[in-house]
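Just passing along the structure, written as structure tokens.
For this view, one protein chain was removed and the others were kept in their places.
Let's look at chain A:
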Amino acid sequence: MDFGFSSEQEELRQSLRTLLARECDMGRVRAALDGRVAFDEPLWRALAEFGAMGVAIPEEYGGLGLGLLELCVIAEELGRAVAPVPFSSAVYLYAQLVLAFGSERQRRDRLPQIAAGREIGTCPADALMSPDRTSLRVSRGRLTGRVPMAHDGLVADWAVLPALDEEGRLGLYLARLSGPGAAREPLASIDPTRTCASLVFTDCEVERLGDGVEMPDLSRVVDTAAVLLAFEQLGGAERALEAGCDYARQRVAFGRQIGSFQAIKHMLANMYVAKTLARSNAYYGAWAMATGHGELPVAAATARVSATQAFQECAMNAIQVHGGVGFTWDYDCHVFFRRSNALALVLGPLSTWESLLVERLRDGARTGDA
């Protein structure tokens, strides 16, 4: 038994943190926040060079073939940095879907592009969480309809989408967003460091994802994404807590550091508690995911619920600790706050995961007794 990352994984963390310190300081995040860029392309290239997109993609498809635990470490660091890149959509969702359900040709065509950072993909949250409610239609290989909201939809080249064919059968399709028949309409987001768009398809040529005719079960991809997002949220929570602690030590009121007031101390302690529980649950999810353990459904839902709550609490209270400056555009508190509230929604909201967690506990193993 060992409930932690290996020393190699910790080294990976350190080198990525160094890269992000150079390539993703708050100035760079703010370029996206202020709408000067849609996403940080130099950072995207640096991450590709580092191998971040390909860690969990097998070598035969152009990746590093390391594993999902390494991807957890990367997710946590990107979360810490509030990186303005479409990493979660491209890597946890799109790439995992192509890897899990794509045909051999599709994997060979698409995955090396993702691993090299040459293409970006996405999959809308609703499409993953409730594919059967899709309003998209496919007829003779052409897709028509509208996706109201796709995270990172403005910058993605590809999307995986569920649609009904002429006979009303549900299937997953691979759609090129930059080709004919596809259009996107930008949407303002609560978190402008990541884009949102509506996707509109009119007789857009698409291909079925995979060779099969059955609609695949998405739950494993959903659970994997939930664990990886939990690590991003955890990274964000930790950074927001650190920002709160730093300010509490510097700021003086009534002749003392505000961190010496118990109301502030206890708020910070509660943030620490939420973040620590989230970390432990994320590790549980990481283990279940990496080993393909039968507890993954419970572990993933637990990790997602815990991390969503922790990041939201830490980001919200980091503002409170800062007082008035916390409410300004110039201080970074709102960057965390925005991201915490966006990440809570990118893969089904908290209420959905709460319900899933309880259903899964009811239907299967309890919190994982050995």
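Keep this in mind: a residue touches a chain if its C-beta (ideal position, glycine included) is under 8 Å from a C-beta of that chain, and two chains touch if they have at least 3 such contacts; residues count from 1.
We adopt the following convention: contacts and distances are computed from a predicted model.
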Name check vs UniProt for the chain missing from the figure, options "Putative DNA-binding protein", "Acyl-CoA dehydrogenase family protein", "Arginine ABC transporter permease protein ArtM" or "RNA polymerase sigma-70 factor (ECF subfamily)", returns "Acyl-CoA dehydrogenase family protein"
Contacting the left-out chain in the complete assembly, out of A:Thr134, A:Asn281 or A:Asn317: A:Asn281
Given the full complex, what residues of chain A touch the hidden partner chain? 1-6, 69, 241, 245, 248-249, 256-257, 259-260, 262, 264-266, 268-270, 272-273, 276-281, 283-284, 286-288, 290-291, 293, 301-302, 305-306, 309, 351, 353-355, 357-358, 361-362, 366-370
